[in-house]
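For this view, one protein chain was removed and the others were kept in their places.
Let's turn to chain A:
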Amino acid sequence: MNWKTTATAMGLALLASTGLARADGVLNIYNWGNYTSPDVIKKFEAKYNVKVTITDYDSNDTALAKVRQGGTGFDIAVPSQTYVPIWIKEGLVLETDPGKMENFKNVAPEWANPDFDPGRKYSVPWALGTVGVVVNTDAYKGPADSWGIIFNTPDELKGKVNVVPEMNDVIFAAIKYVGGQQCTDDKAVLKKVRDTLVAAKPNWIAMEYNTIEKMGAGDFKATSDWNGSALRQRLANPAIHYNYPKEGYGLWSDNVVVLKEAKNVDNAKLFQNFIMDPENAAGLSAFHRYANAITGSDKYMPADMKDAPEVVIPAAAKPQGEFQKMCAPEIQDIYTKIWTELQK
């Protein structure tokens, strides 16, 4: 995939530098894999007569590292909200002022002025989600609305639990489970976090990303996971349920930004505006299976998502949701040490 990315980037750079491509006819998107609806892209291409290229990445760190090196040829990227402030601070993104775009009126009020991008000067919401606990109710019938499934595994699930190895998510969950605040530097809390994690690990079977397939095949009976992934699992097997941990769970959002080095700024802006349209936002959701922040998109949403418990957070669980933040480098350093100790 790296090869492909490099080759694409080089090809694009070549095209751009030789002026073979008409600048107004191209848009190069750099996004997470398996995340961009081909139908919505086709619609965009037809509407504006623009050729869209999509290149995949697999983590925020990869995307950040690559864009920071420069010369990528990408116009658009989709970092998570924890990373958006870094992209802004490092001067990687262009101030396109989506807050003044035509379709911005569709953005739900609670998403119009987020902490990570006050006034929406740079970013447009792409997808929203939560991190919770997925349980196969054929294997375990007890209450599952707790991180205890992962950190104090009930007997029925011992040796059958997976943990998605997203370091920040796992440590966030463990901090919530022991009753702390995210990004805490309280050594007593962090010590509890480490001890909880180390004690919990023998009950886990794996730490893998590939949950949709493994939950489906029965290799895992429970896992920590993202809600969109959980929805896909339930559609394949109705016994699989998504739970919002009562100790507190993480909220996240991915956001479309335009790169400072973008060659096709106008098209990129058109795209930012385009996806704030309710029908298009629903089209994106139908593919990636996550919620979006666009009011009025409900009526275009696929039937199996309209009131899916994975997408629509139940009223009772709403207060426990908390936006995940990027911790300071010193604290991140402690996380890495705990993580190394956990996986050693």
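Assume a contact is a pair of C-beta atoms (placed from the backbone, for glycine too) under 8 Å apart; a residue touches a chain by one contact, two chains touch by 3 or more; residues count from 1.
FYI, contacts and distances are computed from a predicted model.
One chain of this complex is missing from the view, so tell me which of "Multicomponent Na+:H+ antiporter subunit C", "ABC transporter permease", "NADH-quinone oxidoreductase subunit F" or "VacJ family lipoprotein" is its UniProt name.
So the chain that does not appear here would be "ABC transporter permease", according to UniProt.
Tell me which residue among A:Trp204, A:Tyr249 or A:Tyr290 touches the hidden chain in the full complex.
Reading the full complex, the residue touching the unseen chain is A:Trp204.
Which listed residue, A:Ser37, A:Thr62, A:Thr184 or A:Asn237, touches the chain dropped from view?
A:Thr62
Applying the definition given at the start, please give the residues of chain A touching the unseen chain.
59, 61-62, 64-65, 68, 86, 90, 159, 162, 165-168, 187, 190-191, 194, 201, 204-208, 217-219, 329, 332-334, 336-341, 343-344
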